Structures are given as structure tokens and as C-alpha cells.
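Since the structure comes first, as C-alpha cells, the remarks are kept for the end.
The complex appears here without one of its protein chains, the remainder shown in place.
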Amino acid sequence: MSWTINVTIERHIVARPVTTDRYTVEIEPHRNILDVIEKIWAEQDRTLTFRHGCHHASCGSCAIVANGREVLPCIVHVEDTVKKDGGTLALGPLRNFPVIADLVVDMEPLFAVMEKAGMPIVGPADPLPGQPEDDYNAFENCIECGICMSACPVVATDSEYMGPAGLAAVYQSINHTADASERSRLLDMVDTPSGIWRCHVAYECSELCPSNVDPAGKIMTLRRMATFRRIRRLLGIKEKKEATHGIDTTPVKQ
Amino acid sequence: MASTQHPSNSSKAYPGHVGSRPRQQMLRWVDPRHKSAGYLGFIFNRVAGIGLVLYLYMHLIVLSTLTRGPEAWDGFVAFAKSPLILAMDIVLLAGLLGHGLNGLRVALVGSGIAVKQQRTLLNGVLVLAGVLLLIGGALILVL
Partner (left out) sequence: MQQQRERYPDDSMRWIGQSISGVLLIVLLAIHMIAQHYMVEGGLRDYEQVMVWLRSPWVLAMEIIFLGVVTYHALLGARSIAYDFGLPLAVQKNVNRILLAIGVVTFGYGLWLILTIYQQALQF
């Protein structure tokens, strides 16, 4: 049984004012939002620009805002977002990024921070929630989709803020090196007003991250490390050569 | 397909710029639509915080009537017992309780002490603030 839904899409086209285009789409409610977009592109409007890759939440390239919330349209069902036959689906590009065209944004602000963090993209990841450590050891969880940056209230007003994904990446880098000076350098990089201290603990990033990275949790852990370091310095306690900040630093088997 | 021009955005098209972010919107943080509990808590804490700072200064100014002797102060006390002021006192109490308890949660989570428990803490804050507000509010009305 198909639903008929009303889709609105923000159109960003170079040198033209931003408009909202309306489409009526017939689609089964269990299909994904990306299917809706592709259907519009295939049947109604070949000028629609959007980005996608893997169709299964691995590449992170399709992230958009659907009905006010950041999602990966490739894994979110129409029925979960639109709720009823005849309902509305409002689509727009991610927030807090420069828009290139329609639903496509420039990811530069995210990648710039990732690069500073040493690009821990393919490092070993945290175990999946609820799974014992050795059972599943996925590759790096973060898929660089930018959802957290788009959802963050601080990124929205302060473009200097490193953002959830970048800070989580620094955390990963710190966590995966046992070299004390490198850890200290990385911690210095985020122990700044534009780093971990800019966060206001709204937790929207962790709420919306499609890949269980829990960036907010990582930021809070970085803060604990920075705070403890600060207190140690205050008390004149020398840094241990291999300061672990209470974190397991055993290098992960490759 | 139908098309409408954005009333708000119509004049500033994005010229396909690369490497720079769109102009930041200063009041974006205050928009509560489609947000989850933690975010709403953040908005609440900030709005309440701003309100409490304003109240602090009002309070300091009002207290100066104490220096002008008994008549001035007792006149103010009588004024403060009007229903409107009492209602505002309840709003103030809600702001204090919410900001204080949620702030406690943010302090615990934000220092990395109770990172894993942030959800539980949020629920706890809601319940505790609600109960205390009921008791405190009732007392304001009864006393």
C-alpha cells in the first residue's frame, strides 16, 4: 500500500534566491527518505542536486535535515518521519555548513578539524554498544556525516568552535597513542575556548549521531582529562611519562 | 511541482562559496523545535540564567529600600504580597530550581564525572525540580 506524501525541498541554486519546491510523491511507507529523493529526481525533477553513496549508513555522504531533524535519509523510513498518509516531508541541507547546491553542503569545516586531529578515520573503533569487546571491533565509528555539526547549538553561533565530530576525533587520537608528549599536544589542542570548553552539554550530537560515536560523551571525557591535568599542575604533581588520564592506552592490535 | 520563494532568505542566495561557513545566526540556539531533552535543558538553563541575572540586579536595587528605613521597606513588603508578584515569585522559584538542579547535572556530566549517567540525571532533575516546585509554590501561596 502506497502513501501519497507532500514533499518540500529547499532549493539552493547558485546566484538564485533560495526557494522551496513542492512535489507530490507516491511511495510505500517502509521505504527510506533517500528513495523519495531519488524518485523525485528520476520521475519529476532532474535538476535536483543531492549526494549519496552506499545507501546503508556507511559513507555518511547523504546527511540532510528532514522535518527539522538531521538524519541519514538512506536509513530513515518514510513512516517514521512523515507519520501518516498525506503527511509532509520537508527536506533541506545540513545546517552550519556552506551550501553548494540544494541538499549538498561543503564538508570542509568538518574535514579541517578532522585533519588537525590526525584523521583517525580508519583507526579501530569502540566496540559496538552492548557487544563484548572482541566480538565486533568495527572500523572507526564516525562516518564524517556532519550531522552532529549541523545539530550543535554552539556551532550554530560560533564558527570557530571545533565541533563534536572533531573533538571526538581528537579523543580517538589521544586514546590510540601511548606517547605521552603526543597525547599532551593533542589535549593542548582542545583545551581551549574554541575546543572542549565551548560545549554546553546539550547532547544533541550524541542524540542524533547515526553511528553511536557519542561525541558529547567524548568531549566530557576530554574535559575530565584536561581538568585533572590542570589540578595536577596546580598541585605541582609532575606528569607521568605515560599519563593515562585513567584511560586504557594499550595499543590496539592491528 | 510548485515553487515558492523563501520570504526570509530571498535576498541572500548562497553563492556556492567554498571553505567558509554561512553567516552565523545569533539566535539559532534558542529554537526549541524538534530538539531532544538535553538541548531543551540547555535552552532552559540559558534563558533562566539570563533571567536570573536580571533578577539579581532588580533584587539588589529593591533591597536598597531597606536603607531608607522601616516605612519604605514595609511598604515594599505590602506591595510584594500582591497576587501578581506572588505569581512571579513562583516563576522565579521554577527558574532557580531548574537552573540549579540542571546546572548540577551539567557540572557533573561536563566535568567528566558522570558522563554515562547523563540521561538518568536529566530525568532525576526533572522529577526533583517538579516536586520541589510544587512544595515551594504551595508554600508561597499558603504563607
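Every chain is named by a letter (A and B) in the order it is written, and numbering of its residues begins at 1.
Here is the rule we go by: a residue touches a chain if its C-beta (ideal position, glycine included) is under 8 Å from a C-beta of that chain, and two chains touch if they have at least 3 such contacts.
The shown structure was predicted, so the numbers you read here are calculated from the model rather than taken from an experiment.
Colleague: Looking at A:H12, A:R69 or A:R198, which residue reaches the missing chain?
Modeller: Selected residue, touching the omitted chain: A:R198.
Colleague: With the missing chain put back, which residues of subunit B would touch it? List them for me.
Modeller: 24, 26, 29, 46, 49-50, 52-53, 56-57, 60, 63-64, 66-67, 69-70, 73-74, 77, 80-81, 89, 96, 100-101, 103-104, 107, 110-111, 136, 139-140, 143
Colleague: Touching the absent chain: which residues on subunit A qualify?
Modeller: Looking at subunit A, the ones touching the missing chain are residues 112-113, 116, 154, 157-162, 191-195, 197-198, 200, 223, 226-227, 229-231.
Note that in this section only the chains that are shown with their structure count from here on.
Colleague: Could you list, by residue number, the parts of subunit B that touch subunit A in their complex?
Modeller: By the definition above, subunit B touches subunit A via 1-6, 9-11, 13-22, 24-26, 28-29, 33-36, 38-39, 41-43, 46, 106, 109-113, 115-116, 118.
Colleague: Which subunit A residues qualify as touching subunit B in the complex?
Modeller: 10-23, 44-45, 67-69, 95-101, 106, 108-109, 153-154, 156-159, 199-204, 207-208, 216-217, 220-225, 227
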